[in-house]
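Only a single protein chain was left out; the remaining protein chains are all shown in position.
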Amino acid sequence: MHQYLYLIPALPLLGFLILSLAGKHLHKRVIAWIGAGTIGAAALITILLGIEFLQSPPASGAYTQLLWNWFSAGQLSVAVSITADALTLVFIFVITFVGALIHIYSTAFMRRDRDYARFFASMNLFVCSMLVLVMADNLVLLYLGWEGVGLCSYLLIGFWYETPANCHAANKAFYITRIGDTAMAIGLFLLFKELGSLHIATIIEQAPKHFEAGDTHITLIALLLLAGGIGKSAQLPLQTWLPDAMAGPSPVSALIHAATMVTAGVYLIARMHTLFQLSPVSMTVVAVIGALTLFIAGCSAMVQTDIKRILAYSTISQIGYMFLALGVGAWSAAIFHFFTHAFFKALLFLAAGAVIEALHHEHNIFKMGGLKNSMRVVFLTFLAGAASLAALPLVTAGFFSKDPILWYAWGAANGNPFLWILAIAGAFITAFYSTRLMLVVFWGERKTPVGDHPGKWMTVPLVILGIGSVAAGFIEWPHNLVHFTLFSEQVQKVLPAVVLKQNLPSELIFQGIAALVTFAGLYTGYVLYYSNKGILEGWRQSAALLAIRNFLLGGWGFDDLYHALFVQPFLFITRINKKDVFDRLYNGIAQANININRLLSLTQNGSLRWYIAGVLLGILFIITMQLL
Amino acid sequence: MNELQFEALLPFIVLAAASMAVILLIAFRMSHTVIQVAAFLMACLVIFAMWYVKDTLPQSVPPLFVVDGFGALFTGMIIFSMMAVGLFSYIYFEEREENPKEYYILLFLATLGAATLTISTHFISLFIGLEVLSVSLYALIAYLRNRNNAVESGMKYLVLAAVSSAFLLFGMALIYMETGSMEFERIAQSIKESSSSVLFSMGFGIMVVAIGFKLALVPFHLWAADVYQGAPSPVTAFIATVSKIGVFAVLLRFAQSVNLPQYPLVISIFSVIAMASMIVGNLLALRQQNIKRLMGYSSIAHFGYLLVAFLPGNAAGVEAAAFYLLAYSITLLAVFGVISVLSTRMKDAEDLVIYKGLFHKQPILTAVLSICFLSLAGIPLTAGFIAKFFILASGVQQNLWLPVLVLVITSVIGLYYYLRVISTLFAASSSTGTTAKTLHPFFYISTYIALIVMMLLLFWLGIFPGRAVEGIREFLLIR
Amino acid sequence: MPSFTVHTVLIVSAVLFVLGLIGVLTRKNVIFMLISVEIMLNAAGLAFVAAGAKWQQPDGQVMFLFILAMAAAEVSIGLALVLQIYHQHKTLDVENITALKDEAVDEMV
Amino acid sequence: MILVWLIAILLIGGTLCWLLAQWNKVFPKWIALCATVAGLVLMVWLCLQYKNSGDGAGSEWFINYRLSWIPAFGISFHLALDGLSLVLLLLTFFLGILSVLCSWNEIKEKHGFYFFNLLWTLAGICGVFVAMDLFLFYFFWEVMLVPMYFLISIWGDTNRRYASYKFFLFTQAGGLLMLLSILALYFIHAQQTGIYSFDYFDLLHTSPGASTAKWIMMGFLFAFMVKLPVVPFHSWLPDAHSEAPTAGSLILAGLLLKTGAYGIIRFVLTLFPQQAQAFGWWAMLLGAIGILYGAFLAFAQTDLKRLIAYTSVSHMGFVLLGIFAFNEIAMQGVIMQILTHGISTGALFVMAGMLKERLHTRDINQMGGLWTAMPFMGGAAMLFTMASLGLPMLGNFIAEFLILIGAFSASAALTVLATLGLIFSACYALRMMQKVFLGPATVTAPLKDMNVREWVMMSALTIGIIVLGLFPQPVIDMVKGVVGALVD
Partner (left out) sequence: MNLLFYISSFVAVAATILAITRFHPVHALLYLVVSFLAAAMIFLSLGTPFIAVLEVIVYAGAIIVLFIFVVMMLNLGKDTALQEKNWLRPKVWAGPCLLVLILLVEMIVLLLNAPDVTMHITVVDPRKVSLSLFGEYIIALELVGFLLMAGIVGAAHIGKQKKKILHRFLN
């Protein structure tokens, strides 16, 4: 199967080409088949490839396919070459499989949209780019995918471009991720300068020989790459774009802004783990950023009213967990959390999309309610997703993936109690807002009549994903419970295993605490939003609490801060210099010439006497010159 | 005077005789057309005579003249310019004056004066040549005496020319006092021998007034625009070409004879004058709305450029100057030819407004005019570029960085007003149509042909200047 | 025979020359201007004659003769112009004969 | 001889256009199209020949044609072709065809004269790319100027006179200083060897004193920097670009600016290697400033063509940065940038022209939501906007990436500064996209999407930019010899 590796990104690309060039003239059904079909085919190939990989792993640990030499100038030689090792396969699987489900969902979800073809074209292009990102065997190609997904994200956030707000959101997403990308590009330059290559395998191999641990250069490189990851993955301090990015259609949020693209940063760091390992400082930075982000975003998620924004902040927060895991060196845990997160978060977005569509594009959760019975399938799947998000112990995938992270946050060699505290606080918050979401949306009285019920093309993906959100966790059990570790076994072919501290308390204690915290979160949510709503009413009276609420609602004021700090000065500079100061300089020169012309014109006054005076001045000048 | 000398002077004698012949023709009450044709034939005769004497050069006619390649070259340019001016004069004067015939006498006489200058080697011939030229010009400038501007410009020119002649004479007298001779060669010898040259340099300094006046160099330039505007267009062309070629030729000859560039003082005076001319000329023209005045200002600047070629005092400089004069006179003649053609009996076509959108009405004239202005601006494919290039080359060769830089900067400024004219030509058309003329088509056709030939000449000189440069070099070697 | 120094003669002619120049510069009547020009020419002629005398050559005198002729020709045309000017302008005041000059440019074509 | 033909085709074609325009108004278009297509065919054939002759074989000159011109001054009609020239000529004819096509319906009057000017500009540009005699180079340098001036001043927009003056005066000022430098070099060479020659290969071995060489180099550099344009001297560009007719903007952005880059590569670097090296840091600084400054100004503009024009300033900053980094990677990037910027910005200008044709305005505040009416144009615009901000897969990315990665080893700090340009390029590009094609629809009049002719043009440009983005190696190989020789 591996000789068809190239088909995995090529099929979506083909879909994109057909749809973008001929989309206008195709029937919607054809479009749907092409759009979803290509991804589905890619998913099929991936699954077959995965089976082949598991059965007979390649000697080098990766399938590699050289497509063509991209460019080589001087010592820089870059090939369009794709590779698939265990890490990549995880990502490919998520991208194609979840992607295919989302595509299928979209065929129904977008059925009324005028730009049906454009949507699928963009989605296919996105899948293609994302696949290129994860399959690239060198950083330039990775960067291609990296920017490609950025473009698609931009296109899809602004899919309904006629609303200016959507365009602004799209632009914002592009700008902010571009900042990270630029830092990453600088990182690539530095990397190339130091190592003379951008081939990932070469870098991984050469870096330990070339750099000493803690070298300034390697730290710098790692931090710059990290900046790229932060931008893409919406981590502190570049997280502000993601909540706004919810302006796009729900499948887009599911695919791009939950399951795949936003985890590109995780992929990058995991992929370049050697560099990070060489730089303890950068590892710490990754962990701290992850921990802070998960907490800050989680807090914001607690008070949001827009269903998609809740999920968006939740996504930021969950990716924070992944970063935390990466930062403490729990590589496979991070990837595993990515894996499960893809399922349940995609599910949540899709379900939310179904709810929103059913309620006539109502986003505010407090105008929903009581959907438990009227939207049965959606409710059940949403429940599965929310439970997984809240990491309900043992029965959900989220538990299996989040629990190790909590454990390693303390227990890994790089771990630290403070990180753990933040992570555990995050777990509480997560459980709380999951409960809040569920209770407000599905319980209580009905506030908006239900319109369209989702059809089977929408529910089937939901169900599959729902199953995934529960079952995906079973491929990796904690060591101390069942010790079934299929996932980490595979991933650890690529990524190093986590190093634990000495003399740790039992893991079970931590699991217990985590479970307790989760339940505490659930209970708090239950109390505040179901059993005793009066408390909340009481809090609403307090100005201080309201201020805090608004502060959290606005995402901790980052937007305002950046607006004042960067956007305003930039706009100011561009506005005052719209007319180009240099233009003024040259116009000044021209004006000076004209003024001299005016002065000289005065000498041409037509008076003969004056002209003779000119002669006199001339001769005076000449004679004076001779005297001197 | 032996036969060879006589032969050498033949072109000049024919020129003089031509003026007499015109008088005779007038006496026999011949029509304008006849006189025009006869004048043309006589001009051809002059050229024929020059061809005839070509092999006898160089021929010295002591003490006044030497007819050498240098003289022949500049005389050739003068005769050529005169023929062009004569051609344009017909259509210009035919509809203005009942009596345009004396004009041709004066034209021949002025040409004779200018031509005499080119072969002068003596103050007396210099002076007489200059005065024949000037006196004829007074009359030519004021020829359309019923137009107020004509007499005004004639009067201005006359008074200023007379003052400058007085300066010239005074300067000559001082030099004569110092050296005891008025012959260039002997002056040179005498200075070489004598210890002091105070009177000489003072005398030359005073003479510069006259030269500067004739060449319209700053600060003796103030007349230029007024006279250019007031004089009839063909006469303006004549002043701009023939009189300046003559004066510049004699300046070059004198400078070479007494080796002026050895005097740092002279060089510094001339470089100041050159730079001032370039700057003032170009800046004055910047917003000028009258195309004849504009040409006046531009000529100030151009002779400033020309002085940069004069400054080094080497062979390359002389070649450059000769080529520049050639290119410049062709260009100017074509410009004034177009102005003459467009002039109506009411008014000369001097306001730029008249030229607005000319491209739509008169594509050929527009093409000629724009090529001319591009040439003046020194844009490649035209002679003006090669000419400017040669001048820059001779300046750079002698490390005259300051004048050369000023040249470059001012020619950029100058570009502006040339472009202004060109873009006016191609602007959207204005409604005023030119009145149809009712003249003999032969003269129209010949004028157009002449203009087109001049345009092609500009191209030829601009693209294949090699032959012309070689020719100039060959001529200059005959001495 | 008398003998002067070069300086003396030249200074005399220079003074005459400069007086002529003052005349041209200060007067505004065309006729006075022409008169002053004649003074200048005469001064230049004086210098020539003196130079000829210094070298005991006839050249200076010949030059004077030519200056004389030139002055005559110039004056004749000059006076003809004066007549025309007077007929057309009814004045000989050069300050009033300034139709030809740079005009203020407001709008450029 | 083939090079002479190449130029002659354009010159003769141009003249025919003018002469035959009286006869039939349609003739000029077709003649111009035929001439440019013939040129392109010739170029493609030459390319194949070049490939077969074993490309990248050092700095060997593929074609070297020499004819005496003005022997008195040692001036010869010397044309030569190497990989660099070949690539640039290809671009010239490619954009040449497009410029003819995009003028197809835009020009309403004076067809003959228009196409005359168009073809003569192209001829001048061709000449610049192959002239190997410095005098001849200067000659062509100016020849391309005059017809361009006419294109702007006759067929331009409302403010065309101002723009055309500015364009002409700036370039002429630079050109004349270059002429002085050429002359100085010529005389120094003559002093040293006794041979008067303007030939590039002769002057290559001239070694003026260090300080003299610095000044002479400055003369050259000034001319090229004005043309490129580098920031303090860029002031002519926005005006010229925005006022010119579409084809004019296309040629200006696509080709004319490239002559500046070509000049620096061909003359400054080879004639004054040490001095150029010494100036390198400052030039890179100017490049970096240009990138940022251009981007800032582009962001502020409301005039679509002006906006695009300022992006050119920004992009040309990369060129300067890359050239003076003095290494092979950056230099390759520069050549890629020359090509890709020609295509991408050219395409944007073509697009602006199409919009102008439909909406009769260049003000982006009066546009918006055009995607709905013109999805294909919107798609194309998106593509080229993305190209402009350096999205991978498209050619500009290769160029900018190579330049930056190459420049990084020369000066890390300046490269970082320049890389920030990527952020700001996103700002202006997306703003343009949003103002024009996205947002609520403001134009109520029915708009036609691209017609067949426009389709052909945009497809050609699209294919060009994508092919350069995915398969840039042939170009890199073609100029490898030249670049290798340069950075040694």
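A few comments on the model shown:
Just so it is clear, A, B, C and D label the chains in written order, and each chain counts residues from 1 on its own.
What we mean here is this: a contact is a pair of C-beta atoms (placed from the backbone, for glycine too) under 8 Å apart; a residue touches a chain by one contact, two chains touch by 3 or more.
Computed from a prediction, not measured in an experiment: that's the story for all the values here.
Every shown chain that the unseen chain touches in the whole complex is listed here: A, B, C. In the complete complex, the residue from B:Ser125, B:Gln256, B:Ser298 or B:Thr331 that touches the missing chain is B:Ser125. One chain of the complex is left out; on chain C, the residues touching it are 1-12, 14-16, 18-23, 25-29, 31-32, 34-36, 38-39, 42, 46, 49-50, 52-54, 56-62, 64-66, 68-77, 79-84, 86-88, 92-93. Listed for chain B, the residues touching the missing chain in the whole complex are 1, 9, 16, 19, 61-65, 99, 102, 105-106, 109-110, 112-113, 116, 124-125, 128-129, 131-132, 135-136, 138-140, 142-143, 145-148, 151, 154, 178, 195-196, 198-199, 202, 345-346.
On the side of chain A, touch with the chain left out of the figure occurs at residues 613, 616-617, 619-620, 623-624, 626-627.
Rule of thumb we're sticking to: only the chains that are shown with their structure count from here on.
The interface holding more C-beta pairs in contact, when B-C is weighed against B-D, is B-C. Multi-chain contact residues of chain C (touching two or more other chains) are listed as 21, 24, 33, 94, 97-102, 105. Within chain B, contacts with two or more other chains are made by residues 155-156, 159, 163, 225-226, 284, 287, 420. Looking at the complex, you find that chain B touches chain D at residues 359, 374, 379-381, 385, 389, 392-393, 396-397, 404-405, 408-409, 411-412, 415-416, 419-420, 422-423, 426-427, 464-466, 469-470, 473.
Residue ranges on chain C touching chain A, taken from their complex, read 21, 24-26, 28, 33, 94-95, 97-102, 104-105. Listing the residues of chain A that touch chain B in their complex gives 593-594, 596-597, 600-601, 603-604, 606, 608, 610-612, 614-615, 617-619, 621-623, 625-626.
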